[in-house]
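My questions will all concern the structure given below.
Every protein chain but one is kept in place in this view of the complex.
The chains carry the letters A and B, assigned in the order they are written, with residues numbered from 1 in each.
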C-alpha cells in the first residue's frame, strides 16, 4: 500500500539489486562494503560492515535479543510439546525436554487434527487458485483496457479488502441457508466456505494484480490489438505468461490467509466432518482437561503448512503483505 | 508499491522502462480513446464476474446486514422485513457491555497501531544497517505473520499461564515480584492481548518500513550530509518524513485489523471474555451467534463497519483522487 515517492529510476534499480544480493545474505562481507559505500552514504561509522566496534556489537546484541523475544513463544511451545505429563509438571517451560521426553502429544494432536488438515487443504487450494484467477481477470479488465468508471470500481475493490467481516456475518449465514449447498451434499458446507473465501479474497487479489499490471508494457498489448487480437487472446498469450511471478505472490498470500482463517469457518461449518484445522485446534483447546503439551503440538501441526510456505517463499510472502 | 515496482523490473524483461511508458499511453490514450466504447463491452467478461461476486458478497451483504439491524430479529425463526425500526440502535447506548467493548476497541486500535509502528520502525532501522544475515533476521521477525491467530492464541496462553514461559523467566531472573496472572487479572488482560498482537504484526511493519527506507533517494542523504546533519537529525529530518506514505498504508492495515481482532480473543477467552477485554467484534459474535439476538448483533456490526469506514473511506478516496488506484 505504500505509494510511489518521486523519481527513482535507474539509481533505484541499482540499489535494489544491491539490497537483493545483500539479502541473499550470509555471504562474504567484502563486496557488501563496496556496494554500500557506492549506494548509500554511511549514516555513521558502525555501518561499515567489517569494522566490529562496540556500536556494531551493540547492534548485533540488540538484534539477537529481539530474535530471542520473537522466538520465545515458539520455543516455549516446542519444549512443552515434547514433555511427558510428569516432566511438564516438574520442569520449567524454559528447560528442554531431556528426561521425560515423549512424542505422545504429537501423536494425540496429529490424530485429532488429521481430518481438519485434509479439509483445510481441500478448502485452501481451490479457494486460493480461484480468487487469484478472478483477481487477475478483474485487474486485467480494469487496467489494461481503458474505459470510464474503472477507478470507481477499483476503489470499491480496495475498500472491500478492509471490510470487517463481522459486518457481513449474519447475512452470510442467511445467504448460505437460502442457497443451501450443504443440503445437497454432506461436503456442501466446504463448498460454501470455498465460495465465500473466493468472494472475499478476490478484492485483495485484484489490487495486487492491478499494481502489477500497471507496470506491464502497454506497447506490446497495443500492437497485438492493432493486429486484431481479441482481449481474451491477449490475456492468454501475453498477460497470463507475464503474470506468473504475481500469481506466486497472490497464491501464497491467499494460501496463508485462507489456511489461517477461523471466523468464516466458525460461522459456516457445523458438521465436524467438515471442520478445518483451525476449528479442530480450537476444539482441542476447549476440551475438558487442559493438556498444554497436546495443545502446543497441535498448534505446530496446524501451523506447519504456512510455516513451510513462508520459509520456502519468504520473498513472495513479504511482497504480498506489503502491497 | 515501490518495492514491487523495483522487483518487477527484475522479474519482467519487457518492462525496462515500464513506468514511463505506461504513464505515457494512459495520458495520451489516443488509440484507446477510439476503442473505448467497444472496450467496455469487450472487457466485460473479465471484470464483470469478479465485480458481481464482490458486489453481492461484500456490498450486498453489508446492505443486507443494515436491513437486518432495522428488524427485531431474534431467536430461531426468520427475520421480518416488514416492521423496521431503529430500536436496536436505541438500545446500544444503554448497554454497558457495548460501551465497554467500544471503548476497548478504540483503546486497542490506538495502542496496538502505535506500538506496532514504533516496534516495526525500530526493527527496520536495525535491520537496514547493512548487517550480516539480514535475511535470517528478517525471516524470524516476520515469521509470526505467517501464523493463524488460533495458533498464536494457543502459544500465548502458554506464555501467559501462571506457570508459563513469562512468569518462569521472571523467576529465573529473580523478578518474582513482577510475575502476574497475565490473562486472569483484568488489569493486564487487554495489555496481554495487545503485546501478543504486536509480536505478530511488528514484523509486517518492519518490511513496510524497510521498503520505504530503501526507496529514499540517495540525494536526500547527500544533501543532509552536506548540511552537516548528525545521525539523529538525519533520521528525524530526512528518513522519518520520507516514510509518511509507508506509515499511512500500514496504519490503515493495522487499524482495520485491530477492529476485527476476533480470533485471538475468542480462542483465548471464549465468547464471554469479560468486560476488560471485550471488543466489538466479540460482542457482535456473542449477541448474534451465541444468544441468537441477530438484529442486535447486526446493529453492533454496523457500528463496527462505520468505524472501519472512517478509516478506509478517506484512504480509498485519497487513493482514488490521486489516481493511485
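In this text, a residue touches a chain if its C-beta (ideal position, glycine included) is under 8 Å from a C-beta of that chain, and two chains touch if they have at least 3 such contacts.
By our rule, contacts and distances are computed from a predicted model.
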Unshown chain, UniProt name, "Thiosulfate dehydrogenase [quinone] large subunit", "Propanoyl-CoA C-acyltransferase", "Ribonuclease P protein component 3" or "Carbohydrate ABC transporter substrate-binding protein"? "Carbohydrate ABC transporter substrate-binding protein"
Among B:50, B:203 or B:273, residue touching the chain not depicted: B:273
Provide the residue numbers of chain B that touch the chain removed from this figure. 55-56, 59-64, 67, 74-81, 96-97, 157, 160-162, 181-186, 269-276, 286, 289-293
Kindly note down the residues of chain A that lie in touch with the hidden chain. 171, 173-175, 177-178, 180, 182-183, 266-267, 270-272, 279, 282-290
